[in-house]
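As structure tokens, the structure follows; a few thoughts come after it.
Let's look at chain A:
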Amino acid sequence: MSDAKRPAETLNGGPAEVNAGTAPSSSFLELRDLKIHFPTDDGLVKSVDGLSFKLERGKTLGIVGESGSGKSVTSLGILGLHNRRNAKVSGEIWLDGTELVSASEEQVRRLRGRNMAMIFQDPLSAMHPFYTVGAQIIEAYRVHNDVSKAVARKHAIDMLGRVGIPKPDKRVDDYPHQFSGGMRQRAMIAMALSCDPELLIADEPTTALDVTVQAQILDLIRDLQQEFNSAIIMITHDLGVTAELSDDVLVMYGGRCIERGTANEVFHEPEHPYTWGLLGSMPRLDRHRSERLQPIPGSPPSLINLPQGCAFNPRCPYSDQTGGLSTSERPELRETAAGHLVACHLHADKRRQIFADEIRPKL
Partner candidate 1 sequence: MPRIVFAYLIRRLIGAVIMLLIVSVVVFGIFFGIPKLVGQTNDQLAASFVGKAPTAEAIAQTKHRLNLDKPIWVQYGKWIQGVVAGQDFNNGPSKEHCSAPCFGYSFKNNQAVLPQLEDRAPATLSLAAGAAIIWLLSGVATGILSALKRGSIWDRAAMVIALAGVSLPIYFTGLLSMQIFSYNLDVLPGGGSYVPFSQNPGTWFQSLILPWITLAFLYAATYARLTRAGMLETLGEDYIRTARAKGLAERAVIAKHALRSTLTPILTVFGMDLGLLLGGAVLTEHTFGIPGLGQLSIDGIVGNDLPVVLGVTLVAALFIVVANLIVDLLYAVIDPRVRLG
Partner candidate 2 sequence: MKKIRPIAALAAGLVATTGLAACGGGSGGSNKGAGYNAATDKVINQSDKKGGTLRFAISDDFDSPDPGNTYYAWSQNFVRLYGRGLLTFKPAAGSESNQVVPDLAQGPGTPSDGGKTWTYKLRSGVKYDDGTPVTSKDVKYAVERSNFTDELQLGPKYFKAYLQDNTPAYKGPYKDKSPQGLKSIETPDDSTVIFHLSKPFSEFDYLVGMAQTIPVPQAKDKGLKYEQAIVSSGPYKIDSYQRGKSMTLSRNPNWDPSTDPIRKALPDRIELQLKQSGDDIDNRLLAGSLDVDAAGVGVQSGTQGKLLSDQTKKANTDNPLQGYLRFASMNLHVAPLDNVHCRRAVQYATDKVAMQSAYGGPLAGGDVATTILPPSIVGYTKFDKYPQKYKQGGGLDDSTLAQAKSELQQCGKPTGFKTKISARSDRPKEVAMAQAMQQGLKQVGIQTEIVQYPAGDYFNKYVGAPKFVHDNGVGIMLMAWSADWPTGYGFLSQILDGRAIKPSGGNNLPEENNQKINDLFDQAIGNTDKEARAKIYGQIDQMAMDDAVDIPIIYAKALLYRPPNVTNVGITQGYGGMYDYLNMGVKK
């Protein structure tokens, strides 16, 4: 593939120093204190409120969290798909040396689909019902590649074949409604990958699919990642998917990151009570049937009025063990081990002890 290097002008041709005083990121993708706020009649909705992370080529970052925790808003924010008139975006998003928050809409648009692409959940509604699958892939390809329709069509058939759609030369002229759910998701992936993006964001790519198909799709994404050496952000509330695919995992709650680490760390040595809750509510094949899933009590917080102190404190069974800090002070994201960050007022030893004594046996 010709993907490895982009023409330099695309990535580096933007305004030389938009964020004066801030050093350009050396990572492929780096978010620095990203905030995405929506002013509404009821108040300011802080959907994402200070998110930072790095992601390198060929790596996968899993973002997990409940609905409304800010996962999808973050991914749309990276792609620049928020309407700048009704979303207030601040902070920095560095993609391969270009800062996107301060870039022009046109600049971001040119990166979209080509350098960064997205696989949306629910491909039935995410694909235009009036255009054939082929036409939609061709369109995606031709936006960024000045080729004839015939060439683009060949590419589309090629892509459909690559994502495992049988008889792609025939199915290319089918409409989305003529595809099955899994096939549609594959087509969606083919469309997202049509320009060999370096960054691929997959938003709940398997939620609507049954388990067999789900596994196939995940395999496909993994294979494609290896082929294209793309960086992937995998957004899901399904920890199983994350565990299977991710190198790193970021747990979001109330628009902020509350735990971040390698997949191994987050799944095997989680330190945030919310992460424990997530793990406890995850169905596992190796679990005994008699054991019941433990849903996290309470409901996600309002993004307009986050609880005082730790946003999780009203739902946290251990908030009384922090000497009142949980309800008064917001916990900083602190390194608990190398590369493993947690935002919790519980003492690190205490956390590990609770996990070992109370949580792990139930998982």
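These made the cut because all candidates are chains of the complex that A comes from, given by their letters.
To be clear about the criterion, contacts are C-beta pairs under 8 Å (C-beta built on N, C-alpha and C of every residue); 3 or more make two chains touch, one makes a residue touch a chain; residues count from 1.
Fair warning: this is a prediction, and the values are worked out from it, not measured in the lab.
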{"item": "Single touching candidate for chain A, where 1 or 2 all sit in one complex", "value": "1"}
{"item": "Partner candidate 1, residues of chain A touching it in the complex", "value": "76, 79, 81, 109-114, 117-118, 120, 122, 125-130, 132, 136, 139-140, 143-144, 175, 177, 191"}
